[in-house]
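Up next is chain A:
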Amino acid sequence: MTLILQALTITPTAGTPLFAPLTLTIRPDTVTTLMGPSGVGKSTLLDAIGGHLAPGFRLSGQILLNGRDVTHLPAESRRIGLMFQDAALFPHLSVGDNLAFALPPSLKGRPARRAAVEDALTRAGLAGFYARDPATLSGGQRARAALMRTLLTRPEALLLDEPFARLDATLRADLRGFTFAHARAQSIPVLLVTHDEADALAANGPVIAL
Partner candidate 1 sequence: MRLPILASLTLCLSTPAFAAPTLADWQQTLDAARGQTVYWNAWGGDQRTNAFIEWVNSQTEQLYGVKVEQVKLTDTAEAVTRVISEKAAGETEQGSVDLIWINGPNFLAMKEQGLLHGPFVADLPNAKFLDLSATSPASVDFTTPVDGMESPWRLAKFVFSYDSARVSDLPETMAGFTDWAAAHPGRLTHPNPANFIGATFLKQALIELAPDAAALQLPVTDASFATQTAPLWAWYDALRPNLWRGGEAFPENESVQQQMLNDGEVDIAMAFDPASTAAAIAQGSLPETARVFTPKAGSIGNISFVAIPFNAAHKAGAQVVANFLLDPATQAHMQDITVLGSFSVLDPAKLDVPAQATFDALPTAPALPTLDSLGPTLLEPHASWMTKLTEAWAKRYTR
Partner candidate 2 sequence: MTWRAQTQPSRPAPHGRILRRAVLWVVLLGLVLPILAGSFETLRAAFGLHPGIGATRFGLAPWQSLAALPGFVTALRLTLFTGIGSAVLALLLATGFCALMHGRVSTRQGDHMLTPILAVPHAAIAIGLAFLIAPSGWIARLIAPLAGWTIPPEIASVNDSYGLALLLGLIVKELPFLLLVILAALSQLPVNQQLSAGRALGYGRGIVWIKVIMPQVWPLIRLPVLVVQAYALSVVDMAVILGPSNPPTLAVAVTRWFANPDVQMILPASAGAVLIALLTLAATLLWLLAERVVRAIGLWWLRRGGRGLSMQPGLLLTAGLAAAALALGLLSLLALLIWSVTHRWSFPHPLPESWSWQTWHAASWAEAASYSLLLGCTTTLIATTLAIAWLEAEDRSASPRAGWATALIYLPLLLPQIAFLYGLNLLFLRIGLSGGLVAVIWGHSLFVFPYVMIALSDPWRALDPALIRSAASLGAGPNRRLFAVKLPVLLAPILTAAAIGFAVSIAQYLPTLFLGAGRIATLTTEAVTLSSSADRRIVGTYASLQAALPFAAYALALALPRLIFRNRRALLGGHA
């Protein structure tokens, strides 16, 4: 599994391109880190790759995932997972139902789906949290639940938009390890956007400055 960006540029409707054309190959089993000052367009680039580019931007170039051209696919068809700073758990669903939301429909039968969610919760250290209100979780718990939710969809690539930025230093290291371990276990390409040198160091992969 490989994520390839080919001569990608993003241009605001009225303005100049945010960055020079970007060509990049992100291999499975590696975490590629994207760094750069605020406002340079890192998050916008992630949005573009994930298929969430806001109106008012134009995209040129190509995005290839495992040989598929996903450049013009809607987000839901790309199979690219996306993680945000604030986890973005659905506030109206329980923690377990948040995860169930992500399960592919091909997994049939209520007991089987329930078991898959419980299993994921256990792996995230959240055993017994199925019925919990996401608003009552700690920051670390939320981030882990969100990651498990993303991984349950079996994405072919994972984009991380400063997912650890809101956590304190110890928690941050824990979660980083947890995230990278799970991503590697599924052997998918990971693109991490961060401000934090420590994140890049821990990612232990190519670092690109934008």
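The definition used in the following text is that contacts are C-beta pairs under 8 Å (C-beta built on N, C-alpha and C of every residue); 3 or more make two chains touch, one makes a residue touch a chain; residues count from 1.
Regarding selection, all candidates are chains of the complex that A comes from, given by their letters.
Note that the coordinates shown come from a computational prediction; the quantities given were computed from them, not determined experimentally.
Enquirer: If you had to name the candidate from 1 or 2 that touches chain A in this complex, which would it be?
Expert: 2
Enquirer: Mind pulling up the chain A residues that touch candidate 2 in the complex?
Expert: 11, 47-48, 50-55, 57-60, 72, 74-82, 84, 86, 88, 90-92, 94, 101-102, 104, 133-136, 146, 149-150, 153, 155
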